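Other chains of the complex are left out, but the ones given are in their true place.
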Amino acid sequence: METLIVEQQGSARLLTLNRPQQRNAMNLQMVEDLLQQLATAEADEQIRALVLRGSSGHFCAGGDIADMLTAQQRAADGDSDAFYRMNRHFGELLSRFNQTNLVVVAALEGAVMGGGFGLACIADICLAAQGARFALPETRLGLPPAQIAPFVATRLGQFQARRLALSGVTIDTEEAARIGLVHAIAESGEALTDSVNQQLQAIHACAPNALATTKQLLRDSAGLRDSGLEALLDSAARQFADAMQRGEGREGARAFIEKRPAEWQQA
Amino acid sequence: METLIVEQQGSARLLTLNRPQQRNAMNLQMVEDLLQQLATAEADEQIRALVLRGSSGHFCAGGDIADMLTAQQRAADGDSDAFYRMNRHFGELLSRFNQTNLVVVAALEGAVMGGGFGLACIADICLAAQGARFALPETRLGLPPAQIAPFVATRLGQFQARRLALSGVTIDTEEAARIGLVHAIAESGEALTDSVNQQLQAIHACAPNALATTKQLLRDSAGLRDSGLEALLDSAARQFADAMQRGEGREGARAFIEKRPAEWQQA
């Protein structure tokens, strides 16, 4: 694709943002390409995980300047919605990746800025190389981090989100781990590849439907109060029973007793 | 009791999961015994805290295999709700302990897996020994962590919950502390006992009704937006005034001024 390198690795699809001259800044074409790849992957029953990474040592430096200038020209020509549509479309990308039941792994290095920071915030598992730089610089440019802010607040909580967005400060990989944006730190870009591979092996040991059910269950758990919680637990017990009686749980139990890999763990 | 050792220590009741051959795996009998002990403790005005621990160096290794086989047999015999009931009953346990106004302390060591991990997530205060191992291995067995997931998401947040549940990875005590599952680390099982005792002394210095009111207040604070917050603050100010005018607050102020222990701090 024009803006992505797409590879298959076992049950995972690797999507590499590939605009190295722009440190993989996100343009409208990349948003389109990522949305199309997501739909393709979701339709493929063999795929359990997506890996997001950037080419040439950077994850993503944020929004693309050329798109901004194009929208500016359109707005000047009377298309008053040009900036709105451009911005909202990026939010559509974040929403869709946030809602997928595939496991999303982000491999972070170099610049993780603005929209790139937002993309990291919708991943289920974030691995990062030492020396990466994370920031939300929008307010310094006179802009709100509009589509990004809700995902940052959900991931990091109000307190860390406010500091980052209200000061535009750049933090390093170690601090990103401390505030809960990064699960594991790799010493280099090569070590980051190893870390991704280990993570994909761990995901491959998990049953596909159980992964999808679990991710949905965790998302549905957000912000539940008492009565909502009880209803969710009812529904979850039903899913558990279904898995045991008809689905992967029966195979999992048999494999466990027979001391063999379950079907989904075979290469 | 069949599955629990029950002891009294000052104003605390100690409940020790006691199925050492099964690393204290949770069976239906243990669920019953814990629910009964909770009801007994809540009815006893002398009790302010519950301590959950496991015998023989393990906290709890998860669900019990024998129960699974029994449910499987029942399902095969036409009782299509057997798995649902078994699973849902464990969620009932988590819900009830999550809602109690007694202070719940968990002392974690050895295996803290699956349902044991879920039980740790409803404690107010988690103390852990070095060398404990924490995991949510359900998806590897083809199952969602059905009753557990909402409590894990509430305790650890989406991000840490997703990584643990979607990869089945095992983490150690230090990492459990880093992600907010453990408050304090003890060097050994004996040091864990000391840590529990210190914690119980601190709780004993706090007034029983103030503890119950405060725990309820914190629970009611979850996920509040503006109008809900104002209503809660109104109600909380009323509770404060009641404590000062009629309750423990008056005794607390007098004891403070007279430089003596308050009634509830006496042994």
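Labels for the chains are A and B, by order of writing; each one numbers its residues from 1.
Assume contacts are C-beta pairs under 8 Å (C-beta built on N, C-alpha and C of every residue); 3 or more make two chains touch, one makes a residue touch a chain.
This structure is a prediction, so every number in the text was calculated from the model and none was measured.
S.K.: For this file, with 2 copies placed, note down how many copies the whole complex has.
M.R.: Full complex, one repeated sequence, 3 copies overall.
The definition used in the following text is that only the chains that are shown with their structure count from here on.
S.K.: Calculate how many whole Å lie between the centre of chain A and the centre of chain B, each centre taken as the average of the chain's C-alpha atoms.
M.R.: Chain centres of chain A and chain B, defined by C-alpha means, are spaced 32 Å apart.
S.K.: Which part of chain B faces chain A closely enough to touch in the complex?
M.R.: Residue positions touching the partner: 68, 71-72, 75, 80-85, 87-88, 91, 95, 99, 138-147, 149-150, 152-154, 157-163, 165-169, 179, 222-223.
S.K.: Sort out for me which residues of chain A touch chain B in the complex.
M.R.: Its residues touching chain B are 103, 124-126, 154-155, 157, 180, 183, 199, 202-203, 205-207, 209-211, 213-215, 217-226, 229-230, 232-234, 236-241, 243-245, 247-253, 256, 262, 264-265.
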